[in-house]
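Excluded from the complex is one protein chain; the other protein chains are retained at their positions.
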Amino acid sequence: MTSDLRVSLPGLELKNPIMPASGCFGFGQEYGRYYDLNLLGAFIIKAATKEPRLGNATPRVAETPSGMLNAIGLQNPGIEAIMAEKLPWLAERYPDLPIIANVAGNTEADYVAVCERISQAPNVHAIELNISCPNVAHGGLEFGTSPEAAATLTKACVAVSQVPVYVKLSPNVTDIRPIAKAVEAAGAAGFSLINTLVGMRIDPKTRQPILANQTGGLSGLAIKPVAIRLVHQVRSISNLPIIGMGGVATAGDALELMAAGANAIAVGTANFSEPFACPNIIKALPDELAKYDLHDFKTFAVNQEVL
Amino acid sequence: MTSDLRVSLPGLELKNPIMPASGCFGFGQEYGRYYDLNLLGAFIIKAATKEPRLGNATPRVAETPSGMLNAIGLQNPGIEAIMAEKLPWLAERYPDLPIIANVAGNTEADYVAVCERISQAPNVHAIELNISCPNVAHGGLEFGTSPEAAATLTKACVAVSQVPVYVKLSPNVTDIRPIAKAVEAAGAAGFSLINTLVGMRIDPKTRQPILANQTGGLSGLAIKPVAIRLVHQVRSISNLPIIGMGGVATAGDALELMAAGANAIAVGTANFSEPFACPNIIKALPDELAKYDLHDFKTFAVNQEVL
Amino acid sequence: MLPLEWLLTIQDQTEIAPGIFELRLSGDLAQEKVQSGQFVDVKIPSDALLLRRPFGIANVDAAHNTITLLYRTVGEGTQILSECSQGTELSVLGPLGGHGYPIDQLKPHQKALIIGGGTGIPPLHELSRQLVAKGVQVQHVFGFANQESIFYQAEFEKLGPTAYATNDGSYGYKGHVGLLLDEQFADAATTYDAIYACGPKGLLMAVDNRFSAHPNAYISLEERMACGVGACYACVTKLKVDPTIQLKICDDGPVFKTNEVLL
Partner (left out) sequence: MLPLEWLLTIQDQTEIAPGIFELRLSGDLAQEKVQSGQFVDVKIPSDALLLRRPFGIANVDAAHNTITLLYRTVGEGTQILSECSQGTELSVLGPLGGHGYPIDQLKPHQKALIIGGGTGIPPLHELSRQLVAKGVQVQHVFGFANQESIFYQAEFEKLGPTAYATNDGSYGYKGHVGLLLDEQFADAATTYDAIYACGPKGLLMAVDNRFSAHPNAYISLEERMACGVGACYACVTKLKVDPTIQLKICDDGPVFKTNEVLL
């Protein structure tokens, strides 16, 4: 029996549920040298901000048990360069690859400006509103830790966006549920879960943090149980679709997160361990489903029917 | 040159900074069969509650990459049995081993009653106020996530306790600093950091959580970078001593957490991987210090002078 | 101080049935007094797996200084273990379990019924060996998924008669062990001086029910464990007579009398 890996989310008719996570795959040009990105279900590009950003000083990454810390600091060429170069490059080579644009900013006005502009790109099918970056002084967590601030920002972004807006929530909160509810009420099309936890490594020799930014975002296998918990928790209070992520490295991990309530899966850190992680997972999904006598995702994520 | 591993904290003059973490070493009777507990710097016993507790249904543990989840649910024989049997057993065999009593409860009255009673045991040198257990319906996180609630509880417990009270904070909060500050102002002698993160694993076959309690506390190597960050963050706003924990398995891990600001180190999950983890770490500390031309902890943790 | 941790060397490892491995480990743990039903807790050689894996002791060979484990590959840990080559050193805790199968009460020529299913069977091999060494007559009743998954058939038949039940009827009785017991061992409670069981929950419940009044009937339980020595309270089970009393399977078990704990 052949498998049907398709999943359908607002704005996103995907041939399979697997997509590179924002910030772990640039704008596709690098990994695009090594395999055909058309294999992917979708692709979440690196955060776009209004102005070009240089990000933080180096070192920007450090290793942790079954995980890593990053403090890239949203380096990106800015919305204009992304509109002029990055998105057209993708559109030309991969006209059928749905792009999800990760959007960040310092102020509401920044977010709104970028959402309005980037959602007009013909290959951008959805926005992932990044209100959860732990590595920048402004924006990021400020909007992501208060239900009111998150709702106000979401509403403003939804109003100007031509495509559905998924809000990427932070795991670094006491209770994610009021934030998720507020964001849903403000018009979000779905959630993206989870961004990185905040962590630190110290060099015992210098007794200083390894990262120039001191703290960084913890990602990779180590955070998978936290991602499962938060996806499960948000699923328990909302029927909106969830793009799940956090420590997915195998088809088994992907199914576990989908069993928790995710409708599609983003893969971040695993790309670094294994550059072919995404195509490998996509290839392994039919056999993984077959282990449980399944051939599609229909019975996953309670809300799948609704879509 | 010989090393001097002593550290000095309120209530605790320790021959070395290494102690088993609460809940990972019972009341000492089991590991006491296999090695001399007098090797330990101190020992934090399993949570004590007013009434005997049965804890949660099984399965109570699940594995995660470089970590584990537990949802024991504070099973313990209750304060009376602990006073009558567990503490005397320790006092008789290990009269010089400083015991730190982990205290939990449903209500402020519960906490106060247990603190008052247990702090009178002759071998209890300090209390670790557990306001951060993620695995119980009441108490635990309720007190641990609000600065006001944490302060009120701390104040009440400090008032009745014959020994210094260290407050064990939760990592599952948006910002730990106001909670730490409130607890300090309320009279805490120090902090204990960190309790477990909240996580979940799902059995892909049944699509149900593996743990009967659904969620569990994530511990082990995986959370080390989160522990380092929180110890560093609390150290940056307080000079109170910190008992650091979270993923310590080697002498190197212990030094890293001390470099972040911890004055002593508790070892939890590592006991399960390696039952001799604590004595092994103690034995390895002099060489680990020597790597950095050090022979004691004097230059660690900014507040060491103050004590 | 009791000994606890051993560095054992993989002597050899063989796949004796699909997904079932026989692992022979050499080292001085084999010189310890092992009660059948006791288990070991194996550190899997993977940096990311913090918890040890418990396995029953299927055989102790003091003369050759080896112990044998039999296990099924079910997840990551057993998969990695099955790929370890000869000569690999493993950290092993044991013998663990404060209570194995009691056999001292039995005399030569008395009769024991040994009931097992799937990967519950390994510790029953050491049990049967020890009973036979005492002169006890053993009868085995084992359940498997199908003929293909049967292992250690010759080893057990050497020790005593062995009846098989398979789910699909591909070998022996068709159906589960409970039905086989009803049909062919209806008088077991009076015929046998001791009853011993290990296997999946369903089998244990069947044995617990059928032999609840038998003065010498024992079942061995499994539960997810962390410490393996009684310190973490992960593996508890409740007493039947008073469910507010909890026992630890790793330390107060893994063997309990029938009718003793809530299944």
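Letters A, B and C mark the chains in the order given here, with residues in each chain numbered from 1 onward.
Everything below uses one rule, namely that contacts are C-beta pairs under 8 Å (C-beta built on N, C-alpha and C of every residue); 3 or more make two chains touch, one makes a residue touch a chain.
Everything quoted here is computed from the prediction, not taken from an experiment.
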Among A:Val61, A:Ala149 or A:Ala284, the residue in touch with the chain that has been omitted: A:Val61
Omitted-chain contact residue, chosen from C:Gln11, C:Ser46 or C:Asn259: C:Ser46
Touch criterion as defined above, residue of A:Pro10, A:Gly23, A:Pro209 or A:Pro225 at the omitted chain: A:Gly23
Touch residues of chain C, complete complex, unshown partner: 46-49
For chain A, the residues touching the chain missing from this view: 23-26, 29-31, 33-36, 46, 52, 54-55, 58-63, 65-68, 70, 72, 75, 210, 220-221, 269-276
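The rule we apply is simple: only the chains that are shown with their structure count from here on.
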Geometric centre: closest chain by C-alpha means: B
Chain pair with more C-beta contacts, B-C versus A-C: B-C
Computed distance of Cα centres, chain C from chain B, in Å: 36
Where chain A and chain C are represented by their mean Cα positions, the distance between them in whole Å: 46
Residues within chain A bordering two or more other chains: 65-66, 221
Residues within chain C bordering two or more other chains: 47-48
